[in-house]
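This structure is in structure tokens; I'll ask about it shortly.
As you look at this complex, bear in mind that one protein chain is not there, while each of the others sits in place.
Showing chain A:
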Amino acid sequence: MDWNVVAQYLPLFEKAAWLTLRLGLAGIALAIVIGLVCALVQYYKVSVLRRVVGFYIQLSRNTPLLVQLFFIYYGLPKIGIRTDAAVCGIAGLAFLGGSYMVEAFRSGLESIEPIQTESAYSLGMDRMQTMRYVILPQAMSTSVPAFVANVIFLLKETSVFSAISLMDLMFTAKDLIGLYYKTTESLFLLVVFYLLILLPVSLLGSLLERRLRYAGFGA
């Protein structure tokens, strides 16, 4: 391995890493919102929406992200919806991640005994207050392990963004290998940068899990 090449490529990978991180976090943030809304729809058994959510989950979980991205990137423009690649990437990740987040949140919500809700109701709380102050904080802390696993999974999934010509880490590595045949250096940097992004997330995740084992958020 030529360390000069590594040093030379470093800025390119750094730039790509920021893109990966930016798109990844944006997609995950959206996935959290989708997941939470859908989990609440299922928890409250909202009649029609519940079926829509069920269909979405099946569609999202049982198709590969690459296919979803192609659909958004190449398919949607055919019906007049044209967006740039970054938005497509974020949308795709949110579409995939949403369904995984639903499952994480739903299992958390379902782990709370219904009598906790009744206990809150008997104090005069309405549905919103009960959800916000009693159910959600407990459900969230139960969801943390699955949630952290999802975040890591989704950050890794961003590697298929290169297929819609987003210059993320994967794209950069493939590009450099294709242009200059510096395979070893490129792959080395690729691994290093993915670890740089994901290790802190993993560590933060296990820290969070340990802290929230008993208490909930807002405790």
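Assume contacts are C-beta pairs under 8 Å (C-beta built on N, C-alpha and C of every residue); 3 or more make two chains touch, one makes a residue touch a chain; residues count from 1.
Definition applied: contacts and distances are computed from a predicted model.
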item	value
UniProt protein name of the chain not shown, from "Membrane protein", "Acyl dehydratase", "Amino acid ABC transporter ATP-binding protein, PAAT family" or "Rod shape-determining protein MreD"	"Amino acid ABC transporter ATP-binding protein, PAAT family"
Residue among A:55, A:133, A:153 or A:180 that touches the chain left out of view	A:133
Residue of A:52, A:123 or A:191 in touch with the missing chain, whole complex considered	A:123
Which of A:20, A:60, A:141 or A:172 contacts the chain that the document leaves out	A:141
Residues of chain A (touch criterion as defined above) contacting the omitted chain	115-116, 118-126, 129, 133-134, 137-138, 141, 214-219
